[in-house]
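Only one protein chain is missing; all other protein chains are in place.
Up next is chain A:
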């Protein structure tokens, strides 16, 4: 995908509020293929984790409200 295509898709995504079921299913199929391709070329860490170093209270308190 070219940068121009990316910008076009992003602009559309930011305006759209009503994706149809069919559009979501088509998106899912395309992204599934794209992600699978990256996965095949990328070694997943032996222990994949995020957020587990935080307490549940810290996670819930961080609500990105100030952004």
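Please note the rule applied: contacts are C-beta pairs under 8 Å (C-beta built on N, C-alpha and C of every residue); 3 or more make two chains touch, one makes a residue touch a chain; residues count from 1.
Operating definition for what follows: contacts and distances are computed from a predicted model.
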Name under which UniProt lists the unshown chain, selected from "ABC-2 transporter permease", "Cobalt transport protein CbiQ", "N-acetyltransferase domain-containing protein" or "Colicin I receptor": "N-acetyltransferase domain-containing protein"
On chain A, residues whose C-beta touches the chain left out of the figure: 1, 6, 9-10, 13-14, 16-19, 24-25, 27-29, 31-32, 35-36, 38-39, 42-54, 56, 59-60, 62-65, 67
